[in-house]
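The complex is shown incomplete by one protein chain, all other protein chains being positioned as in the whole.
Chain naming follows the written order as A and B, and within any one chain the residues start at number 1.
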Amino acid sequence: MSGETHPLGNVTRAPGLRAWLTAEVTASPRQASLQRLYYGWRRLRNNPTAMAALVALACLVAVAILAPLIAPEGYDEQNLAGRLLPPSGAHWFGTDDLGRDILARLAWGARITLMIATLVAAIVAPIGLLVGTAAGYFGGWVDAVLMRVNDVFLSFPSLILALGFVAALGPGIRNAIIAISLTAWPPIARLARAETLTIRNADYIAAVRIQGASASRIIARHIVPMCLPSVIVRITLNMAGIILTAAGLGFLGLGAQPPMPEWGAMLSAGRGHLTGAWWLSAVPGAAILITSLAFNLLGDGLRDVLDPRSE
Amino acid sequence: MMPQSVTGETPRLVVDDLRITFRTPQRVIEAVRGVSFAVGREKVGIVGESGSGKSMTGRAILRLTPPRAEVSAKRLSFGDTDLLASTERQMLKVRGRRIAMIMQDPRHALDPVMRVGEQIAEAIPAERRGRAAEDRDRVLAMLEAVHIRDPRHVYGLYPHEVSGGMGQRVMIAMMLMPEPSLLIADEPTSALDVTVRLRVLAILDELVAERNLGLIFISHDLNLVASFCDRVLIMYAGRIVEECVASELARARHPYTRGLLASLPRAGDTRARLPVLARDPAWMTSELG
Partner (left out) sequence: MIAVRDLRVSFAAATVVDGVSFHVPPEEMFGLVGESGCGKSTVLRVLCGLNPAWSGQIVIGGKAMSPVRDRAFFKDVQMVFQDPYGSLHPRHTVNTALTEPLAIHGIGGADGRVAAVLDQVGLGGAFRYRYPHQLSGGQRQRLAIARALILEPKVLLLDEPTSALDVSVQAEILNLLTDLRRQRNLTCILVSHDLAVIAHMCDRIGVMQHGRIVEELTADQLNENAARHPYTIELLAASRGYDRALGERLADE
C-alpha cells in the first residue's frame, strides 16, 4: 500500500492505466468510480455467454450505425424484376415480394429496433424507479394507491394492453413506443418497491435520516443507487419482451407502418410466401430471436456483475 | 513430535500440521498454517480473532471446509479413523455420529417446518431406532438432560417458537442423540445473552462430564474460554501461537495473548485508556519457546 497519489495526467499511459485502475488506494472520486467500472468489466469478461451476447449487440449497433454504408440505396428501393430472389452473392438474404434487398431492410430495421429499445428503457426506468421507491419508502396510503394502479396495469397481458393503447392512440411507431412503455413500467416499479422495502430499514438509511435529510434526498441519493443495478438487469432481461411486443405490434400492422422496415412488419409481410420464399420471414425472425436472446444473456451476466454481494 | 493430551490417555483426535489454503486467480490465502494439537476426554478451547483460522480448523476436522479449500495435514485422525483419507461415505459415519458439531445460531441449523422433537428423533442413528413410542421417550429424556423443564411441551414446538437459549439446548440435545464422543462447538453461545449463555454453558459442562465427551470450544471470547475449558489454544493468523492450561492464562507469555488480555475492559477497572495491541509481524512466524 503506498500513499503516493497518481496525477490524472498519467491516465493515458497504458501500463500505468491498469495500475491506476487496480490501485489499492484510490486518490480521487473519479478513480474510485472508474475502478468500480473496471472491476465490473473484468467480472463480465469472465462470463463467456454474456460476452457473446455483448458482441452480438455490439454488432447490431454497428449494423444500425453503418446502415447507410451497408445499403446505400436505402430500405425502400424496389426492383420488381428481381422479386422473391433466394439468398445469393448479390442479395445475401434474398429479396422480398417488391424486390427489395432484405439485408438492406434488416440493417435499416436495426435502427428502428434499437430506437424502440432505447426509448422504452429511457421512459420506463425513471418512471418505474420513481413510483417504486416512493411507494416503498413512504408506505401507507402512497404505497396503496401507487401499487393498486400498478396492479391494474399488471393484470393485463402486455401485448393485449399495448394493442388496446395503440388502437386508441392510432397505429404508428411513436404510439407503439408509448404503448409499450405503458405496459413495461409496472414490473420495474414492483422490483424497485421490493428493493426499497429491504433497504428502507437499513442502518445506513437511518444514519442519513438522523442527519436531517429530506425524503426526496434520501430516495434520490441513497435508495435509487441501491435499486439501480437490479433495475438495469431487469430492463435488460425485459428488453427481449419489449422487442417481441414491438415486433408483435408491427406484425399486426399496428406498429411501424409500411414501407418502414420494422422486423415484425417484415415477418408479417413474408408470411404469405412462407412455402415458396421462406427467407422473407426466416431472416427477420432470426434477427428478432438473436437480439432478444442476446439481451437476455447479457441481463443474466449483468446480474452476476452488479450484485452488490459479489464485492 | 506426537501431540499428547493433557490427561495422558491416548488422544481421541490428533491434528498434526494442518494446513488450509485457498487459491484464487489473484492470490493464495493460507487460512491455517501448520496447526497441531490433540484432544482427549477434556475441554479444549480454541481462541482467536476473526480471520485467525479457528473456525476453519474446526470445520476441517469434519471435512466441512468450502469446496475451494485445499486441506492437508501430516495426520488428521480420530481414534483409528484417518479423517483425511476417508471417503465422503465413510465420513457420513463420523459426522454427527462420532463427532458432532454445534453451530452459532441454532435457528439456522433447525428445519423450520418440522417439530423440534421430531428433529431430535431424526438424529437417532437408524440401527438404534426402536418403535416410535420408544424413540419419543428417548427424545424426552434427552430434553430433560438439557434441563428443559417441560419436555412434552417443547417436543411439539416449531423452531421459530423457541427462544435463542432454548434453541441452543435443543441443538445440544439433537447433537448428543447419536452419542458422539467428541463435540465441536463453534461460538455456541455468542448469539446468546450473557445470563442465558451461563445457563447453556452449565448444561454443556454437565453433559460433557457425565457422558465422557471430548469438547473443542471455538470462541473469540478469551475470558469465557479460560473460565470454561481445561486447556486453551490461542490462534493468530492461522497458527497456534500459544497453548496453556486455562487456569494459568493470566500467566500467558506470548505478547499476543498478553495484549489481548490487557485490551479487555473489565468491571472494576480504573484505567482511563485500554492498552492497544501492537501487532508484531514476527508473530506470523515465530514459535514461543
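One rule holds in what follows: a residue touches a chain if its C-beta (ideal position, glycine included) is under 8 Å from a C-beta of that chain, and two chains touch if they have at least 3 such contacts.
A quick note: this is a predicted structure, and the numbers were derived from the prediction, not measured.
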{"item": "Touch with the omitted chain, as defined above, among A:L159, A:V208 or A:L252", "value": "A:V208"}
{"item": "Residue of B:L201, B:A237 or B:A252 in touch with the missing chain, whole complex considered", "value": "B:L201"}
{"item": "Touch residues of chain B, complete complex, unshown partner", "value": "49-50, 147, 149, 193-199, 201-203, 205-206, 220, 222-224, 226-228, 259-260, 263-277"}
{"item": "Residues from chain A at the interface with the omitted partner, ascending", "value": "1, 3, 24-29, 31-32, 36, 202-204, 206-213, 217, 221-222, 225-226, 308, 311"}
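Keep this in mind: only the chains that are shown with their structure count from here on.
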{"item": "Centroid spacing, where centroids are CA-atom means, of chain A and chain B in whole angstrom", "value": "51"}
